[in-house]
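The structure is given below, and queries will be raised subsequently.
With one protein chain held back, the other chains of the complex are shown just where they sit.
Right, chain A next:
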Amino acid sequence: MGVKPDIRVQQEDFDIRKEIDLMSGGKSDIGAVVTFTGLCRDEKGALEALELEHYPGMAESEMRRIAEEACERWPLDAVTAIHRYGRIAPGENIVLVIAASRHRQAAFDGAAFLMDFMKSRAPFWKREIKIDGSTGSWVDARDTDEDAMKRWQ
């Protein structure tokens, strides 16, 4: 084993291609790379941006715990998880998960597991900022997100 997940919580955007190169650079035994990118989605043109709040320290440690559990469940060769915070406009990136493995199914499952757990366990909260500049409501957690996590238990 000895996979060390690359975990980052940052304001800056990320570049998927660069992140894949970074994780697979120099390795010739990876057969599959699965990436998931979560974007800020505009709802009917009413959204100026999302403001993402996080719990500094715990956000990173919780993402690391989730990534380490994924590495125990599947034969992953590398894992990257990046979550942004701050103001994020529609169409911009919010989150990136990359799981690499010798095997396709392990990479798919590892990436899905990471996202399902991050959505319900990593301490981040979203609030809407409306196009007229007013502060909208906090985004509600969805039961389907909780269900998605439970399918792995």
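The working rule: a residue touches a chain if its C-beta (ideal position, glycine included) is under 8 Å from a C-beta of that chain, and two chains touch if they have at least 3 such contacts; residues count from 1.
In this text, contacts and distances are computed from a predicted model.
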Identity of the absent chain, which is to be given by its UniProt protein name, from "5-oxoprolinase subunit B", "Molybdopterin converting factor subunit 1", "Regulatory protein LysR" or "Sarcosine oxidase subunit gamma": "Molybdopterin converting factor subunit 1"
Hidden-chain contact residue, picked from the options A:E12, A:D29, A:E72 or A:D140: A:D140
Contact set of chain A toward the excluded chain (per top definition): 38, 52-55, 57-58, 61-62, 83, 94-95, 115, 118-127, 138-141, 145
